[in-house]
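What you see is the complex with one protein chain gone and the rest in place.
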Amino acid sequence: MPFDSAQPVIELSRLTVRFGTRPILKGLDARLYGTSIGLLGPNGAGKSTLIHTLLGMCPVAEGTAKVMGHDIRKEQRRIRSFVGYMPEGDAYIADMSAVAMVRMMGELSGLPPEAALERAHEVLFYVGLGEARYRRLGTFSQGMRQLAKLAQAVVHGPRLLILDEPTNGLDPAARTRMIRLIQQIRSSGKVHILLCSHLLADVEQICQEVVILKDGWLIADVDLDAQRRCDRRFLDVEVWDGADQFAGAMAGLGCTCSSSGQGRISMILPEGLHLQQVYQTIVDLDVPIRRLSYRTDSLEQIFLRAMESADGGL
Amino acid sequence: MTGLLRRQLWGIMRLEIRRLFLSRMSLVVYLLAFAPAILLIGHATFETRYRQRLRSIAKTHKPLAGLDQVYPGMSMQQVVERLGRPYAQRFGRRGSPTVFYQYTDGTTNLTVVFMQGYVWRLLYREPTSLPEYLRLLSGIFNLYYLRLGIFFGAVWVFASLFRGQILDKTIHYYLLCPVRREVLMAGKYLAGLLSMILVFDLGVLFQWIGTLWLFDKATLAGYLDQSSLRQLLTCVAVTALGCLGYGSVFTAVGLIFRNPIVPAAAILAWEQINPFLPAALKPLGMIHYLQSLLPSSAKLDQQIPPMISLLIRPGEPARPTVAVIWIVTVSLVLLAVCCVLARRLQVNYATD
Amino acid sequence: MSHDLVVLEDVCRFYGEVLGVNHINLSIGPGITSLVGPNGSGKTTLLSLIAGLIRPSKGRISVLGYRPDQPQQLMRILGYATQFDSFPMGLTGLGLIYSLLRMSGYPHSDCRKMANQALEQVGLVQDSHRRIGAYSKGMKQRLKLACAIAHQPQVLLLDEPLNGLDPLIRATIIQMLRRLGREGRHVIISSHVLNEVEMISDQVVLLSGGYVAAEGPIHTVRTEIKDQPMEFLIQCDKPRLLACSIFQHDHVVEARLLPEDQGLLVKTRDANQFCRTICRLALGQVQIHGIIPTDDNVRSIYEYLVGNQEASK
Partner (left out) sequence: MAVYKQQYRPYEGPRTSPIWRFLVPLRYSYAKILQSRLLVLLLALCMFYPCACATIIYLSHNSPALAALRLRSGILPQVDGRFFYFFCTVQGSLAFVLTALIGPGLVWPDLANGALALYLSRPFARLEYVASKMTILVLLLSTITWLPGLVLFAIQAGCVGWDWAVDNAWLAGAILVASIVWIVVLSLIGLALSAWVRWRTAAGVAVLAVYFVGAGLGRAINNIWQTRYGYLIDLGEVMNTVWAGLFRYYRGPGLSPVHAWLMLLLVCLVCIKALASKVRGLEVVR
């Protein structure tokens, strides 16, 4: 890693932001070091506000924050010059060609016109808009506009890439493509990524570290790899049919079974019950199974746990 | 079934009326409807205070003779000898050799303009009389209200009934209700009509109130005796009919055209050139009939320039019954067309 | 015409020269049905056709026996949450639903009750008196849902209902949809998020380029795709040994060892038979602690049936 790991990417100290009198962020304290940080939280938790504050679009009421060691209250311009931002909503200039817009954005970030042109072509190829780069952005489809947004966010070679809901509204193929791109950018090792998304599956594929906000408080800062547990007592089984029969038999062995429809059964194995016995039951009953696995904690469960414990803690 | 129908109609109307009255868009309509009333009322307050002031000045600075006793060419001294000291005097802009003397006898204000010591101009300001005000009112109604106010109000309100919601991408909420499209149409139209009539008739009333307020009871009683109250009632009725007629026209326009501004401009042009059209073409339009309904404006003609009187007077006025029947029939036909259009309306914002 | 099915017979719809949907034949029963497909494959068109917001160029549609061009009857049993994030101006959340119910002809007290119920179901009661203009994207999304379910329709059409919702609310909404599905209502959802589709839907309709590419329960659809052998990830302690024994069977066409003992990838032509075999082998000397189908999901079906066209674009 070429990064100075001693310096946090984002450092928040008692960061408070208010809209009018309504507090949106209530004194956040955190030091985030990860190369790819996920920002999660329910609607209205202040995720977007945090991003806007980091970019200097919201006035800070109290406290401060540092991005790569630069104070957001004093060095806004500096921060914006090394941050790439992909906003959540539609953002494009309808009557410009993709290459012209990306180039202009590059120039606004301080690239000389020629360099900006080179970079514009390069990043558009890179995000896969090579064929369409002379077309007007107004004629682009939703997925292409998302890609163009990503292209303009990386055109100036940022050191921190802030992505707000990058996969929103994309169809599955485009979503896969977008995630692969972000993974590639991350693994180039030259960019930190701050990703904000509701789709936990996407966050899971991209991020190492996850920060969870709720009602303007920071309630959890999780290292994903460390948190992913694999509990050997929880078993998921899917069968083609005969779910009830199978569940009955397993209950006979002391399992707690719950069926969630379509032949899906979740079981909690009692102490001492061996997996072999489960297979034995399957073979004996001749149940046509199609899946059998231990349950791993998904990000969703981590998230829900965090929310619950926050409720309890408050 | 009729109970359900009534409930549905009312349900649509309450939502629409609220939308029409309370949204920011409705400010335009209020402005169109109340602008003349506001001006007139403002003027009335100004005028009353001005007259009070003149009266109080006249008590202390009564001129020695009638204000008509001075003539251009008199010297400053002569004027002062005849009328006494002015209650106010003012000098022209720096360098210019003019002096203004003000006199008043309690009702009329006289400004004497001296150029290098001699009367150059006499500016009388007399209180406007009731008939003059009524002429002004009828002019405002004819030239502004009928041709522009109600017209643009109708464009704004009725064209947006459907088109506005299509542009907003909100029409589907209405179409997804278990309501016949015809009922929806009727509800929207009625809501638009009610609010238009309310706003614009209030506008008319305020204009009259603002004007009549200036006069004392005696003058007004004489005026009401002349059964000129009919003029007011006619204005109110014509406003309502105008809303009805233009309303149906622009409901249809809003359903047919993607951009109602263009046809609205075309219709506006057509209505404006109505007086200059050959007699055969005149009846094709609303303004001809609406004007036919207005009380004959023969009294007004002397003081109004010929171009404008041409604009105000319909060439060959239609009979009131014919006019009303025509307007109502055209509206009904257009509403029937609207119903058919509403039935065929599809929600497809993407390609719009 | 069947009275508990949503039936489309040879339905076509064109917008000028642009294709909306083409020759759709579907009959959708109770339960949760998901429409899946790339952008522009006609999902929204299909939903709007069923709701009668647009008319088919050709073909017939019947929703539980009602025709879409009779809104006064159809809309009593149908609710539609569209993809548009727009609302009539100047209303509160409660006001909107209340007004819409009033418009449908319910009396005042019923409207209040029904509106509150609907808002409660989507968890918006607290914000029901705020103006919609001040709602966040997720709240708007939920409000649309509430509008659609307020009159307790038998048929519920939802266009991207989970878009922009946070995971917590997503979970509650999914629960609600499941409940509606269990109650025997027709819930038709269009969605882009395939793992959610997989979690909630009883059956999928896969659209591509305006045509139906596949329909039915997910696993049935998967087995119908004969030219793609099914793939399983077997997690075990002795992958090499297992690979040797597994190759004895005819239906196994390929086995691949993953690096770092992550397991063994096996492709088979007969999934059912394969699972039986594995279970039997598990009783032997190999400790198998996971049999995970890697392509028996909507994503794989999607990729097999639609993905190729995407790649060529």
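Lettered A, B and C in written order, each chain numbered from 1.
Note that in this section a contact is a pair of C-beta atoms (placed from the backbone, for glycine too) under 8 Å apart; a residue touches a chain by one contact, two chains touch by 3 or more.
Here the structure is a predicted model, which is why all the values come from computation and not from measurement.
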item: Selected from A:81, A:205 or A:280 as touching the chain missing from the view; value: A:81
item: Residue of A:40, A:191, A:278 or A:302 in touch with the missing chain, whole complex considered; value: A:191
item: Selected residue (touches chain absent from view) among A:69, A:110, A:254 or A:270; value: A:110
item: Residue among B:35, B:76 or B:220 touching the omitted chain; value: B:35
item: Touch residues of chain B, complete complex, unshown partner; value: 35, 39-40, 42-43, 46, 125, 259, 261
item: Absent chain, residues of chain A that touch it; value: 19, 48, 52, 55, 57-58, 77-78, 80-81, 83, 85, 87, 89-96, 100, 104-105, 107-112, 115, 119, 122, 125-126, 149, 152, 154-159, 184-185, 188, 190-191
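Everything that follows uses one rule, which is that only the chains that are shown with their structure count from here on.
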item: Maximum centroid distance from chain A, chain identifier (CA atoms); value: B
item: Intercentroid distance (Cα basis), chain C paired with chain A, Å; value: 23
item: Distance from the mean Cα position of chain B to that of chain A, given in whole angstrom; value: 60
item: Complex contacts: residues of chain C adjacent to chain A; value: 36-40, 136-139, 160, 163-171, 178, 192-195, 202, 217, 219, 235, 271-272, 275-276, 279-280, 282-283, 287-293, 296, 299, 302, 306-307, 310-311
item: Residues of chain A touching chain C in the complex; value: 40-45, 141-143, 165, 168-175, 198-201, 240, 261-262, 275-276, 279-280, 282-283, 286, 288-294, 300, 303-304, 307
item: Residue numbers on chain C that touch chain B, as the complex places them; value: 15-16, 18, 48, 51, 53-55, 69, 71-76, 78-80, 82, 84, 86-91, 96, 99-107, 147, 151
